[in-house]
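Only one structure is covered here, and it is reproduced in the block below.
Yeah, one chain of the complex is gone here, protein chain that is, but the others are all in their spots.
Now for subunit A:
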Amino acid sequence: MPRFDEGRPEMTLEEFRLLRDHVYAHCGILIHENMKFVMERRLWPRLEALGIQDFGSYHRYLRYDAQRSAELEAAVESLTTHETYFFREPAQLKAFCEELVPILEKRNAHTRRLRLWSAGCSSGEEAYTLAMLLKESGRFDDWDVEVLGTDLSRRVLAVARRAEYGPSALRATPPDLLERYFIPVGVNRVRVRDDVKAWVNFGHHNLSDVAGSQLVPRSDVVFCRNVMIYFDLAARRRVLGVIRDRLCPGGYLLLGHAENLLSLGADFELVHLKGDLVYRRPELPGGEGR
């Protein structure tokens, strides 16, 4: 049996580091040394597509070629993990529905406007999940609601907009919700219903791009789950600055299960909900911004 890496160039540690640093500077994603093989394997198709023989030349291509920015995007695309599914991390979502949603309803009662941001939304499951939960609550039916999903990868955004999903994306979806919010579109595939889609928008945004974040509207809640796990401390700081800036004062930040803001300073306050720990951007003094 032939080997799966037969005839493909190996990546030296040096090439690995040069490429890693390049990717890091672009989007804050840090690839550990023990992931060299993963990088090598994910970039092989790029080398093949460009007819490039080795990773050193690929690095120079990324630096100098006229097509370099498109290629960098393609490289980052293939290096990132887009794993996501509907109703991921149910305990957190339960706490969101039972504890934060009532607060949000009260807080925004006078504007009847609600903004959620799913930062690093991948193929859209998280953003749609949030819209479905808001619908489930029955509290915002005639409100102005928007869930904005953003991601670095344009490819996953295309999937998100199509809003069609298969069993793997649905593996944690409760059957009654599947019934209520999706319509079947073929063997094993469903599409998100239009009324849910109407609350959800998608856009391209690099969380490391501080200036570009001005395009993201101020939100009441930001979900940034399983994105910063690939970032080092410096990149996390940068991204948290962006998120804080895009949160309304008193707005909430929800991170993934394995993530926390330890040793990241006091930009956020920790709020102990009964079901979960979340972070909050402090209110402005004197209660402004309410």
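Simple rule for what comes next: a residue touches a chain if its C-beta (ideal position, glycine included) is under 8 Å from a C-beta of that chain, and two chains touch if they have at least 3 such contacts; residues count from 1.
To be clear about the criterion, contacts and distances are computed from a predicted model.
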item	value
Name under which UniProt lists the unshown chain, selected from "succinate dehydrogenase", "Flagellar basal body rod protein FlgB", "Sulfate-binding protein" or "HEAT repeat-containing PBS lyase"	"HEAT repeat-containing PBS lyase"
Residue numbers in subunit A that touch the chain omitted from display	1-4, 13-14, 17-18, 34-35, 37-38, 41-42, 45, 48-51, 60, 63-66, 78, 81-83, 155, 166-168, 187-189, 262-263, 265-266, 269-272, 280, 282-283, 287
